[in-house]
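A single protein chain has been omitted from the complex, and every remaining protein chain is retained in its original position.
Per-chain numbering from 1; labels A and B assigned in written order.
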Amino acid sequence: MSVSDDTATQVDDEPAGRRGSLRSRRPAVVAAALVVAAAIVLVLVVTTGGRDEPSAGRAGAAGPVAGGTLTYALAGTQVSLDPAVAATAVTGLIDRNIFDSLVVQTGPATFGPWLATKWAVSGDGRTYTFTLRDGVTFHDGTPFTAEAVKATLDHVVDPATKSAYAASLIAPYEKSRVVDDHVVEVTLKRPFTPFLQALSVPYLGIQSPAALAKPVADYRPVGTGPFSYVSWEKDKRVTLSKNAAYASPPAGASHQGAAYLDGLVFEFVPEDATRYGALTSGQVQAIAGVPPVNAGRLRSLGGFDLTVQETPGLNYNLYLNQTRGPLKDVRVRRALSAAVNVAELVKNIYFGRFPVARNPLSRTTAAYDATAESELASYDLAAAERLLDEAGWKKGPGGYRVKDGRTLALTWPYWAEGNKEQRDVLAEGVQAQAKLAGIKIERPAVDTGAFVSKYLIGGEYDLVDVSFARPTPDVLRFAFASGNTYAKAGGNVALVDSPRIDTWVEEAAETSDPATAAKDYAAVQHEVLRQAYVLPLYTPVQLTAFSAKARGVAFDAQTYPVFHGVWLGA
Amino acid sequence: MSAVQDAAAGGPYEPAWAGLRKVGLPRPGVALAVAFFALVCLAAAFPGLFAHAPDRVDPALALRGPMKGHPLGTDQLGRDVLARLVFGARPSLLVGVGSTLLAGVAGAAWGLFSALGGRVAGEAAMRLADVLLSFPAVLMALLVVAVLGPGTRNAALAITVALAPGFARVVRAQALVVRGSPYVRAAVGLGLAPARILLRHIAPNVVAPLLILATVNVGTALIAGASLSFLGLGPRPPAPEWGAMLAQSRDYLDVSWTLALFPGAAITLTVLSATVAGRALQARYEGREVR
Partner (left out) sequence: MPPLARRLTRRLALTLFVLWGAATFAFAGMRLVPGDPARVIAGGVQANATPQVLDAIRAEYGLREPIVVQYALFLGRLLRADLGGSYQLGRPVSQVIGEQIGATLALAAGAAALGFGLAVALATLTAGRPRLRALSRAAEFCSISTPNFWIGILLLAAFSFHLGWFPVIGDDGPAELVLPCAALALPIAGVLAQVTREGLERALDQPFALTARARGATEHRIRVRHALRHAALPVLTLSGWVLGELLAGTVVVETVFARQGLGHVVVAAVRGRDFPVVTGVVVLSALTFSLINIVVDLLYGLADPRIGAAA
């Protein structure tokens, strides 16, 4: 921080300049000018000299070096550090370093051992028996046993925890039974294939039973992970430090033993441009969410590694509420879909960094079916106009279509706090293009309370946009099963109510035959596009940038960076 | 306007612009300011005179600098920046000027009531103004937005609430002076109806200082309005409001810095012209020389 000290002297120098002006005018002006000039030169010299030259560190370093603190700047904030309580991606990212999971996801549908060395599933698919790793202790010294697994899962489903997301991941959970210190048996109410995937996410990371026993106000996240919790300054940063005794990395980890880094700091910087500037000026070593507009320049700057990771799960989609107003008519839904030139908008707004979506699922998700896009009503303004004419919506004065004296107006609530990745800009583009087809899209600005109660639960919307990252095709059940409306803690915001879709997603979740599941999931993708319940926009991409000094960066199945093996070069 | 002018001419105070005429041609700076402000008002009333299609997107042409066909360049969706600035005059002025006018009317009623209403009610009205005045105006506006929610209308109302008590205080002071003046006493003595005295004799004399205060306040209100929409609490995109345009431009500073330049310049020039014109009026009214 030598920079700050020297610029401070510049400020202090100003009064001196004015004191000089007491004697007589002309010399005073000259003196003041000199002082200011000197200060500027000083600042220039010091700041340019003190600035990091990221590329300089590349030479000469051989093996990994332990020590140092890495600061990772990211957007978003969190309500709780308890992974079972919070559901935001930020919490998952941070807690991933504090908590280990029972299993690790190693591919689209494959899992490897982590805190559980092996597991067995009963014939009816309802009982999972996990054998646990020996000799692992939590950060607070509590030994890791079957009791901890039971305590964690029971904590998640306990209504007092107020968990929504974590509990919904293991909705069929019935009970855990401690067989012995290192064997635990989990019983489900019904067969549930996505169970292992659910267990692999940080929201179901295994917590210290001693920490969970404390009152909620004194909650501290205590796990067995490579870093332990130090402090949380609300909306500012979370600080973690190395767990020197760490010896339980997941299967396939490139690094064994304790982390190289002494400390890991997550700095919350919500503004895109600011976060980017913090990286290029060397204030932080890594950032999440590099603005697509800056990605090209970052590459050309040198000294930074940009990683591009397509997020698995549901794309960033626009959902069309099929229970309300004009959108009850499938022709109007398909017309809206055809009116918007998604490809052109996405390509230009995101500078080609974000893949244009033509399927509700992202292509890195298991069971993604590329043939489904043939059902999508792609951009064709003439076709859109034709469909609207057929549906009885005629162009009225002002360019918007009218039927029975009503204007073709759709409500798309704008929830500012949830806005990111220039989604508001994309929405403006969608608005402008829909207008050309005569569809009016209104975007009332709403706060969280109204967004949830009036819109998401009250259903007073026609369009809602959302993305949902989770590496499993089971997200299709989350998004389109009739029982999974938002009011019931699901993601079916198009309010789809289709018995066929329900049958497919239920069968896919319960079957142990991968081929059946794939067939079912493909059918869902075709059907929702044919019915235009959803207009896919883009696949969210994790644009993560690390200073070239940070080595050994890897990413897990959730596209979270894994800091365990990261070290700082010279 | 002319009705107001005639009315004002009947009282002991000349309308301020008559004074300007008296000293001959206005200073070039003042003339320029008045002309520019008039131009902005014209754009707000008839944007179609100057530009077309502020929301026609052309993503392939996004974020270009000034070029043929787009003299001020294009924004992140390839919309013409000049067209958006022109069409942005209306929402921007609506919040800035609209709220000032509203505050002037409300403040005048409030001040007259407090000066001429009953002793207790009048006093209470003025104490309320005191309470509101002991708040920083922008905080007041934020509080109102917090209650009403964001949006163009609510932002304008918020600034109105913040400005009105200031007007009320000035009007009250002026009305008290006029009420004590000999000709009003004479009118009362003649047994004229109170409503007639209020309308014919008191109100016109309150108009001049009120108008001047309003002109001086337009700049403040414009900046406050732009601040609210910059914070995302006022008019929202795709409305081409200048503060909102500035807020969006922040994401593209690295690529297209002109995007941040023009809306900011539009706000500054408009506020500058209003301030210069207002100060000139004020100086005339107070009988000082404009320097």
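Keep in mind that, in the parts below, contacts are C-beta pairs under 8 Å (C-beta built on N, C-alpha and C of every residue); 3 or more make two chains touch, one makes a residue touch a chain.
On a predicted model such as this, the values are computed, not experimentally measured, just so you know.
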Task: Sort through A:269, A:314, A:391 or A:496 and give me the one touching the missing partner chain.
output: A:269
Field: Of A:134, A:174, A:390 or A:447, the residue in touch with the unshown chain
entry: A:447
Query: If the missing chain were put back, which residues of subunit B would it touch?
result: 127, 130-131, 134-139, 142-143, 145-147, 149-150, 219, 223-224, 226-227, 230-233, 243, 246, 249-250, 253-254, 257, 260-261, 264, 267-269, 271-272, 275-276, 291
- request: Over the whole complex, note the residues of subunit A touching the chain we left out.
  value: 1, 3-8, 10-11, 14-15, 18, 21-25, 28-29, 43-44, 47-48, 51, 73, 79-80, 85-88, 159-160, 162, 164-165, 168, 233-236, 267, 269-271, 273-275, 277-278, 281, 283-284, 415-418, 446-454, 456, 486, 489
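Here is the rule we use: only the chains that are shown with their structure count from here on.
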Task: Report, in whole Å, the distance between the mean C-alpha point of subunit A and the mean C-alpha point of subunit B.
output: 44
Task: Name, in rising order, each residue of subunit A that touches subunit B in their complex.
output: 271-273, 276, 291, 293-294, 297, 341, 344-345, 347-349, 414, 416, 422, 424-425, 428-429, 431-433, 435, 443, 445-447
- request: Can you check the complex and tell me which residues of subunit B touch subunit A?
  value: 55-57, 59-60, 62-63, 76-78, 149-151, 232, 236-238, 248, 250-255
